[in-house]
Each structure stands twice: as structure tokens, then as C-alpha cells.
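Note that one protein chain is taken out, while the other chains of the complex remain in position.
And then chain A:
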């Protein structure tokens, strides 16, 4: 039983020393008190922090570099030039608001929300505020929360938000190539992220945010929200969904809120997760549309609901659940006002989140929002999110809810720059304290008894002796007196220095092996040159030091290695012709310390494109090349970065153009179509497992213009903890920058090697399955040749026993890994959640983003194994079953004509619909696109899941006009994905974390075109687009927006210009998921469909 921590059977990881990691990830600063996370990197000596070094890369032109972990979400967009350019959202700005300490006042001072709010709310709110004073409610607005911890840091750093400094240099240089992008991000420097108005308005909103005091019954109102009674038919009722929002008060977004119709009572702080835009979570701004909003209330205590609802399992008197209902007339959708249906809203405000409060787990803010976490015992939701923030005591309860219980684990997730770094704990030779039975790691939920002499494991319940040198007396509260000084006893996430027993060998060096396709196609499309140039620039971003080793090889129908260690100036190319049974030419000298071969490498990379410029070999021996490179790396393990441009046509693991086959027998093949999404055979899988065994992680950069059978190829990255990057159709002009930035982020982002991960659960729950990009050799552990901050693993759970109501159920993810600097670490994140017997609690504490992410990932896993229709039905059924359960057991009895949605999950139908229309579940997509989609989704972090299916769309042509609003956020309010919001004279930007489409309507004003793209008519738009920055406000703003998005998404985005009437336009409209399409329902239709299904189940 290898425990993650324990000595591992096979490959063993080695070990290292402590600080490295910290340096690596900026957030981990050990002991560096003063350096607040913010901008921490900036302070560090350049070398130490990987991220810190950004300068070189950035050279102006390339927007690319993603800033290292600096930002919570994304590294800074490379593009940002100046440091000054901090995105508005950034923390720093924020602080400006209330000075530290001021926090309490805000609450008090703020006037209650405008009358709009039902009195109850205010009432409730108020008390908390005052009373709550002490608590910096987790939900409170940042300013408020900023209180102690956050504020100071921020202030100190001033506007420099993390990362920025790093970019600084780059900025300066900016100019050349991608000038536009970088161009100046007009960053409102210093400006508080939150618009002033917010603050002012804030007061009103705050009450909402404040958690209603538990217990306060009044709140009940909330539930009402949902119920819009009347069917849509009545206009007046239009607002149905929305509860009257207290909107105005809230941040800017709130303002958009429709005035709450009086009719619908608005429930104040609803326990439910949902909250209106105003809510700190900010996730939904229901802009123009009217929606009701609810404030998020702390889950557990829900204020009473206004209406009584019968709730399953709820004791009488329980507060009603928040929900949203709309009446859908059976008669017809025509009466539905699309503007009233639930929609995603975004908020630019930053949320402060304490993971535990009053010794209670705090439900996390939405994954898509910007938040700053204070680890008060539970790990940050960045590391672990659970689909439901209360754990059902019994399996029956869970199955009744139809929801699934799963964790999304992202062990190395990028922290927000303003968060405290993870503390590193060194237990010396003996290693971390662990339960001797289940090997769970010491954590804040282990209970010390017997004067501290013994402790009870919160996982298995076993009682252990406290190691003598770890002994400490208990205080009056039953806690160890030193609990607050010991990170492992007061923090949800800590990192332990691994002792010898966690190493089977010395920690491996950081090996980067680049493998480049130089077959005819790759050369001619410029893919080879782009790859070489990207690598050449990235070399300087690789970690410094003697532990960094590099190797390079090229391949067409043969494999060409290069001896990098030579006295002679001339490189030596070593060709391996046998691609059936490959080998590697030299045992040494193919992989060399970076410091020893930097120059050679540069010369070589420069000459590769010319060396092969006349190459007429069209064949590609991908499998053999990868295998050969693997053989070269076998001794150490490491990262293998492969640049591939064509379908591997020769040698071991060669593939055939199955897509063509698929097309030719469409009639016969429809049933078998999904087979094209499976790997063609086991060859590559077998290879990949071997790679994983030797700690080789393969990342695949596919720069192609043809079908390459990603379904087969992707097995390699997937099994080895790598990922696929897909540039299709590859354009040397417009994709080179993205390639570079992707590569740069790939090597620079916080990451670890030779990792093993295991999740432990309290008794009663156990892990059922792991899913993601890794290799699994034994059931309990996940082997990760490499893991980085962008990789998420889905862990589905199951009951094996009943849990006690009132107890807590804990989950612990332990990741043993080696940092790029050769230290062996164990990162341990622990999440402890309350157990409940009440169904309503489950719905109230459901985490929409996480739930949907699980649905999405499961669908992706299912796609290759069955007919598509089945997968689509499953997705819809999952949605229906949940809603049905809610409707049946939790909602008040009401007209069957009403569709009642739990507040927390009210967007589930929209997302599910979007999922059905996504690349992966569409029938009309190219096979490769679908394969890529599936592969992309597999390790996708929760915050990126929603935008993937429901991209963000904003209007660009109006940027000028919306100047005011811009002040508070670079990115304007997003628009629902419906073509009715697209006007012919507008320009729209749509992004999903991967691609960024800019749609230009047919009758856009010429001067706008000129300003943005330097063209005078739509006809001049070319296929290959590079965003440039021109000297005008509009263009600068567009660039700023793009850069901000890049930063948020940790991705450079593929930019594409679309125009009406051609295929690019069609593609753009295919993202309008709310529209009716030939093969899919419109949003409204879909709601009706769901509603009917529920109804039929009810009867």
C-alpha cells in the first residue's frame, strides 16, 4: 500500500531540500513573513523565483509569456507590458478602498440597501453586521474583509500586484512583434479594482453579503425568489426569476439589475449559494436581465424562507431553500421572455474567503470568481473543491439528490497573489507526523487527547501516541497550545519536506527534452521554425542551475539526435533510421546540462529550419521518435515536449487516416463513429505506461493543417501527466506567438516531477475513482510523472458506511513530488466538511461549478465509449434528475406549470445545454476537434470549465462609450450567448479560455475598423489575424482586454477574426449556445424540455 507519502514501490522519487519549491512557486514563501505574497516575486532575487525571471522572454514583442503564478488565475498576460498595468481586478487596487482596520466600519456605515430590499433582509443583515463585527465575514466585500490580513500586504506592495514586476522588463521592449497585444495595457494603475461607486454603493450591499446571522429566521424570504409565480405570459411577471435584487447597492454590476419587480419577493440572504451579482462571489451579474439574486449566505444557517416549502428531511422550521422558479407554460415558449431566464453573471469584485469560520467550513465562492483565500483550517478551494459542501450522511440521501459526490483536486493550483504562501514544514529525519494506521498526515482536524499525549486520526479514527518531540499540552479549549504556531495544525494546506523514506532515489533533475517534427509538411508550414524559435526563447526561462538538463531531437521518417556536448563548434547530428525498433544513439551527450550547452543549443535551433528546408520526406515517425527520446531520458525521467505536425505515418505506433474512413462510411459508421475517438490500438498506450513508469511526461504541441488522429496520440500525454496543445489549422503567422507563450508557460509554471498523489477520506467515504491525466498502476495512488498548477484531477467518492450527523467528514490530498529545483516535498491539503442528513442542505450547499465540471468530465470520458446520443441523454438526464429531486422533495408545492430551480443550481440547465452544443458533443465537429476537446477537458481546472462551454462574450465597438464602466474593470460586462444580442454594426469578442474570436459585423463603421484593425472594410479581413495595437483609445482598450483575459486564463488564446457570411462567421455563431440550431434547442426550448421531463417524472 503505497501511501502517497510512503515509500513508493516503483520509481521513487528522491528528495530535496526545502526552499526550492517555495522559490518555485511564488506563493510558497517560506518564512518570509514580510514578503507578502503580493508581488512577492518581485522582491525575490530574480533567480530564485522562476517566475521572477520573466524579463527576457517578454521582450516586448511577445505578449506571450504568461506570468507565472502571480495572479491567482492566471499569470499575467504576458502581454501586459508595464507593471503598472495591473489589471484592475488585482488586489492591490482593491485595497485602496477601506483602509485596513476600517473594515468594521464599512458595514456599519453603509446604509442598508435601498428600499428594494425587503425589509426582512435588511433587518437580518443589519444585525449581523453590527454583531458580526468581529467576523470578517468570509463573504464580505474585500474591502471589508481586507481587515487584518490582507490589507497590510496589499498596501505594502502598492500597486504592484504580484507578477507585475516581472513583466516590467518585457514591457519595455514590447514593441516589435506583437506589439499590439502587449501594448499598453492601459491599466488603471493604482485604481482600486473596484470602482469607487462600488464602495459607496457598497454599503447597501454589504448587508447582504454579510452572512445573515444564522438563526435569523427572517431570511426565509429568499426562497421566494425563485418562485415567480406566474407563468411568463405575464409581462409583469417577467422578472420571475429574479428576486428583486437589492441590486443597486451592489457593485457596479448590480446596478444592472433590473429593478426588482415588486411582485417577487426577494429573499434576502439566502443560504443558498447563490447570490446576486452583488454578492461577493461576484459571479453573477445579471445585468440587464432581471434575475433575482440572492445573497449567499453561509450555508449552514439559512435564514428562513419566506415560503414554506416542504423539504425532504427537513425538520420543520427549517429555512426554505433558495431557489428560482419560473413558470413555463406548457403552452408555449413563445411567452417566455428570454431575458428572464437564468443567466451567468460576472462580477469584477474580488471576494475574500476564509475557509473556516467559527470552526465551521465555509462554502467556497464560485470557482469562476476572483477571490482571495485565507486558510483558516480548510484548504483553499483552489486545491480541493467538493461538489457538495455538506456531505450526505447516507448513500440513500445522496442518491435521492441525484447529485454526485466528487472532489476536484488541483494540488498545485496557482494561488491568488494576495494570498499567504503555503507554509513549508520540516519534521527533519522522522518526516511528517502521520497516523500509523491509515497514514493520513497530521492536520488541523486530528484531535489531540490525553493531555496531548495521543491523537485521534480524523480519517480512520485510530488513536496514536504523539511522538515525544511533538508533544504539546492542550489548552483549555482542548486544542494544543501550539496549534496556532504550527502550520500543520492550523492550515488546510501545508507542505512537508520529505525525508529519506519518501525517496527511492535522488530527486530527479529537471530534464527538458524537445522533439521537433521536421518532415516536409512541418517545414513548409513554418511549424518547425515556429517551434525552434519558441524553444530558443524559452531556454532562458528554464530553471537555472546545474539540475536543469536539456536535450533535443528532430524527426521525419527517421529520428535525428544532436550531440550537444562537443568541443567542436559544429553540432553533430545522429540519425536513427530504424523506426520499427528504435534505440537511442549515445548514452550520454544527448541530454546535457543547460549551462553547458546553451550556446550550442541556440546555434542548433537557429539552424534546424535551414538544415531541413529542402526536406521532402513527408513521413513522420512520431511514435518511434517519442520512444527514442524516452530511451534517452529513461535514466532520469523528465519532460518531453513534442512538436508534431502531421499524422504519424511510419514506424512504431504509426497511424492511418481514420477520419477519412469514418467519412466514407458515414451511413454504416454512424453507430461506430465513436470508435474514431478511441485510440486505434494499444501501442501508444503501452508505450505511455512505460514512459510514466520512468517518470517521463509528454506534452504534445500539434501544429497541423490536417487530421492527425488526436484520439490516438493524446493517450501519451494523458497517461504521462502531460497535455495536448492543438493549433489547427496551424498558421505560422498567427500561431507562432501562442506557441511560444504556451511553451513558456508550460516550462515556467509551478510544477513538480515524479509525483504520486493519494486522496484519503474519513471513515464512511472512500475514493471510487480518479480521473484526469495520469497513470495509475495501483488502485489507491495516482502516478504523475509531472504535475503542474493547471492540472486538475477528479476524484469521485462513494459511501461505504453511514456518517454521523453533526460530525465532519475530512478529505486529504497528499501529493509527493519533486520540485524543479530538486527538492522532494509533500503537499498536503485537507478539507473537512460537515455531514448532514437533510436533502435541503445538500441543495443549498451544492457547488454548481464543481458539479458541472464533473458532469462535463464524465461526459468527456463517456464519449469514446458509446454512441453520442447516449452521452447527450446522460448529460440531460443528470440535470433533470437533480432538478426533479429538488422539485419533488424540496420545493414548495406549487403549480405544476412552474419550473423550480434550486438557487445554487439554477444555471445547471444552461450549462448542460451549452455542454450539448460544445465541440465534444456535437456531431458535426471534426474528429480531431472532438478528440482534442475531450483531452482538453480531462485535466481542466474548475474555473475554466464554465467558460469552455459558455464562453464570455463582450462588445468591443462600444468600448469607447462605456468608458465609465471600464474604470472598474477592464473587461466589460459580458453578453449572453444569443445571436439576438449581436448586431450587424457591432464587433464582439468571445473567449473560452482557449480561443478568442473577434466577430466583425457586416456594417461596422469604417472608422472603428480602422482604429481596431487598420483596415477600411470588412472585406479586407484576412484569415490570419494578429492583434495589433494602434495609437488610439479603442485599440488600446481592446488590447488591454485581450491581455487581461490572457492573464485570467493563463492562456494566450488563439485569436481569430470572424466576419459574417463565411466559415469564420459560422464558427462564431456556433458559440451562440442559447440560439436554436438545426441540431439543438434554444435555451428557452431546453428549459421547457427539462420542465416537461420533470413533470412527467412527477406524475
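Criterion: a contact is a pair of C-beta atoms (placed from the backbone, for glycine too) under 8 Å apart; a residue touches a chain by one contact, two chains touch by 3 or more; residues count from 1.
Rule of thumb we're sticking to: contacts and distances are computed from a predicted model.
J.: There's a gap in the complex where one chain should be. From "Protein YIPF", "Protein transport protein SEC23", "Phospholipid-transporting ATPase" or "Translation initiation factor eIF2B subunit gamma", what does UniProt name that chain?
T.: So the chain that does not appear here would be "Protein transport protein SEC23", according to UniProt.
J.: Of A:437, A:481 or A:616, which residue touches the hidden chain?
T.: Counting the whole complex, the residue in contact with the absent chain is A:616.
J.: Of the residues listed, A:443, A:558, A:751 or A:918, which one is in contact with the missing chain?
T.: A:558
J.: Could you tell which one of A:361, A:489, A:520 or A:1055 touches the chain left off the display?
T.: Only one of A:361, A:489, A:520 or A:1055 touches the chain omitted from view, namely A:520.
J.: Which residue, A:423, A:636 or A:650, contacts the hidden chain when the whole complex is considered?
T.: A:650
J.: Touching the absent chain in the whole complex: find that residue among A:497, A:515 or A:576.
T.: A:576
J.: If you put the missing chain back, which residues of chain A would it touch?
T.: Contact residues on chain A toward the absent chain are 520, 557-558, 560-561, 568, 570-581, 583, 585-587, 604, 607, 610-611, 614-619, 649-650.
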